[in-house]
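Note that one protein chain of the assembly has been removed; the remaining protein chains are unaltered in position.
Letters A and B name the chains as they come in the text, with residue numbers starting at 1 for each one.
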Amino acid sequence: MKKFWVLVLLSCIAIFTVACSGKDTKTEGEAGEKKPNAEQTLKIANDQEPAGLDPHKTPAASSVRIYSQVYEGLLTFDKDMKIVGQLAEKWEQPDDLTYVFNLVKGVKFHNGREMTAEDVKYSFERILDEKTASHIKSYFANIDSVEAVDPTTVKFTLAKPDATFLANLTHSSAVVVAKEVVEEKGDLQQTAVGTGPFKFEKWVPDNSVTLTKNPDYYIKDTPKLDKVVYYTMKEESARLSAIRTGEIDFTTVSAKSAELLGKSKDLTIKPYQSLEYSYVGFNVNNKPLNDEKVRQALSLATDRQSIADIVWNGDAVISGPVAPSMSDWAIDVTKEEFYQKDQDKAKTLLAEAGYPDGFEIVITTASTYPDMVDTAQLLQQQWKEIGVKATIKQIEWGDYIDTWSNKKADILIGRNGSGTDPDRALNYFFHSTGSANVWNFADKNFDSIVEKGKQTIDTGERKQLYTQAQKELLNLSPNLFLVSPMNFVAVRNNVEGFTPYPHNAQNIIGVSIK
Amino acid sequence: MKEFFVKLSHDKVGIMGFTGIFLVVIIGLFSPWIAPYSPEKMFTSHVMEGPSSQFLFGTDEFGRDILSRIILGTQVSLKVGLISVGIGASMGLLFGLISGYFQGKVDSIIMRVMDVLFAFPDILLALAIVAVLGPSLSNTMIAIGIVFTPVFTRTVRAAVISVKESEYITSAVAIGVSPVKIIMKHITPNILAPFIVQISLALSGAILTEAALSFLGLGIQPPNPSWGGMLDASRTYMEFAPWTILFPAAAIVFTIFCFNLFGDSLRDILDPKMRKS
Partner (left out) sequence: MMYAYITRRLLMLIPVLFGVSIFIFVMMRVVPGDVAMTILGTDATPESLAQLRKEFGLNLPLHQQYLNWMGGVLSGDFGESMRSGQAVLPDILSRFTITFELTLLSALISWIIAIPMGIIAAIRHNTKTDFSVRMVSLLGVSVPNFAMATVLILVLALFFSYSPPVGYIGFFEDPLRNLQILILPSLVLGTGMAGAVMRMTRSSVLEILRQDFIRTIRAKGARERVIIFDHALRNAMIPILTIIGMQVGTLLGGAVIIEQIFSLPGLGQLVLTAITQRDFTVVQGSVLFIAFVFVMINLLVDVLYSYLDPRINYK
């Protein structure tokens, strides 16, 4: 029977030889990359599969980071969050309701056709068309008409003054698409033809999306890369292992992993402050959360710094309803009354509200995101100190979205993106008629401030209004705003020219491989 | 019965399994008294510390004592194992007896329903059921129980059919003994062997399924300590805090290993075909 043992041994050896042969090919690959004319291919690993590629219909971040390389809009943000032109060379505003854009000349779609003002008109009409069910329709609800004055001039007429209009044009979904492609394919979910630096080549589901260089790009010598491949790797451990061994060049990682990878000499960690903040949402119609004193007490019982320390490894800043990375608009919340941890005051407020012994409540959170589950666990412990006995209910994503939109939970943990303009963070999320106000929050005073804010063009005046709005929100606490995390991108050292910034975390247009 | 224990005492594998299970059950029963700290207590100044005299197995990302969580987790895991297998086994016993005894139309209906359940991949079925019922400890157990029902039904049914054809049952039917009495008195005792073997194996399956559900985010609700949940949460910290994954993994592997050893030994002992020697 010894033969069988030999057989077992041999098969083990065979398996390991196969496994190790991979290592050998790898070292050859690395040697190749060190040559001066390195292959200009960037391999990116993402944690989620794109949900579809239609920029007008797909808000998922996993899709945005890919179609943003293919499509362009009229305007964009630069790294200091200032509005600059993209497809629009310059623009003017003859009156409060009219915007005229002069387009960059000689821009071609990837199918070779020249992009004109008609395409801009078509794209916005598509966004506004009810049948498209576009997620950004509400951003442009004030548009009265779009007119192609001549091939390179397009005129927008608004129904009423809208201070957010230019900022909304920078939205990664407010991009110009080609009519003939939409008509041929029905929609743009499976294909992508834009004017951007990269052309869509192929999408192998749950595996990879490949983009290639657009040789006719209107900015000279851009992009430098010949090819970008996005791999879907859901497991962080798999992404870490792949970037360590050089199988991939570029990936997003969690704060804890960033700390680990930072020690490696082959890698660089690029941090940036995200536009997101985490929150605790209260359904303000339900007892006992209908009493603002209860909400304020919970705010006082919350230790935001320990959430930043434990959930985000210390790499997060305390945030209000407008994330601190929107530095022009965000107020400094650290001095705010209800941001000072004070259990005695919290207990007094609870007693005043009629709950001297606290109460029982359920915190709902999404199991998909460990940070939300961890936040819930910390809050449970912190609130216990003032007698609030919370139970955690973690649910999977589909259920969570349903709970969110149908206001099914008393307390919901989540994360919001501040968007491109404070109007989004304040009006859209907290106006009594705002689509994303799922908290039953209604305050006349707040409503009138943010309505005014949307129509006030003067920046200084606007800023004053939004400061007032933010203070009002902190005081009424329909949500507890917690912290805004840093995000981290790990890149191999052979990747040059990459700097992430909040509005464009995967800004690879200037990247090259050394 | 006596013969059974004699045989068990001769099988080293069985003894090891049995001793291990006994140990785990004791820990589970007395966990609140054995655990040095509350499993939910966060020692915020001792976050992610390695094993020390204060925290024998180290602490997790919240500064909770891992040893205490593992000890309390024993209770959770055993509960999940026992109750879910209990659900699956009793439903399987019921349907299997009815199906095997009466055969005919009832049998086809029951077995087709079981075929439908059986045709679903285990983990997806459990996932779908938990998603429908909403995640909680009891729903997790119900889901795992339903997943196991077809296997038990088939085991019982096959055994019933083989017993039913034996002469003494045929003669009992002939003299007009009621079906309930025949099932209770004659059939049930005779099918216990394959049934018990199946139970011992399903126990380890149930604990593993709970761990898998935890991985998919639909396990036991935090901050309740479940081994699967601890294993899942610590995967991210594996590299710089290996103790956060090492000890829960050891606990789960040990327990399942013991159940498997015991089950394997039971199978040897109770298998009628093996009795000849």
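Throughout what follows, a contact is a pair of C-beta atoms (placed from the backbone, for glycine too) under 8 Å apart; a residue touches a chain by one contact, two chains touch by 3 or more.
Quick caveat, the model's predicted, so the values are computed rather than measured.
Engineer: So one chain is hidden, and I want to know which residue out of A:Q93, A:N111, A:N207 or A:Q340 touches that hidden chain in the complete assembly.
Structural biologist: A:N207
Engineer: Which candidate, B:G58, B:G92, B:G145 or B:G228, sits in contact with the chain we can't see?
Structural biologist: Considering the complete complex, B:G228 is the one touching the chain left out.
Engineer: Which of these touches the unseen chain: A:Q190, A:T222 or A:S432?
Structural biologist: Per the contact definition at the top, the residue touching the missing chain is A:Q190.
Engineer: Based on the whole complex, identify which of A:A163, A:I248 or A:I449 touches the chain you can't see.
Structural biologist: Considering the complete complex, A:I248 is the one touching the chain left out.
Engineer: I'm checking contacts with the chain that's been left out. Which of A:H135, A:K179, A:K227 or A:K471 qualifies?
Structural biologist: In the complete complex, the chain left out is touched by residue A:H135.
Engineer: May I ask you to list the residues on chain A that touch the chain which is not drawn?
Structural biologist: Residues of chain A in contact with the hidden chain: 1, 4-5, 7-8, 11, 15, 18-23, 26, 43, 45, 49-52, 57-60, 130-138, 186-187, 189-190, 204-208, 229, 231-235, 237-238, 240-242, 244-245, 247-248, 368, 396-405, 408, 416-417, 435-436.
Engineer: Residues on chain B that touch the omitted chain in the whole complex?
Structural biologist: 12-13, 112-113, 115-116, 118-124, 127-128, 131-132, 204, 208, 211-212, 215-216, 228, 231-232, 235, 238-239, 245, 249, 252-253, 256-257, 260-261, 264, 267-268, 271, 273-274, 276-277
In this section, only the chains that are shown with their structure count from here on.
Engineer: Mind checking the centre-to-centre distance between chain A and chain B? Centres are C-alpha means, answer in whole Å.
Structural biologist: Result: the chain centres lie 42 Å from each other.
Engineer: Give every residue of chain B touching chain A within the complex, in rising order.
Structural biologist: Where chain B meets chain A, its residues are 40, 42, 44, 47, 61-62, 131, 134-136, 216-218, 221-223, 233, 235-240.
Engineer: Using the touch rule from the top, collect the residues of chain A that touch chain B in their complex.
Structural biologist: 236-237, 254, 256-257, 259-260, 306, 310, 367-368, 370, 373-374, 376-378, 380-381, 391-396, 398-399
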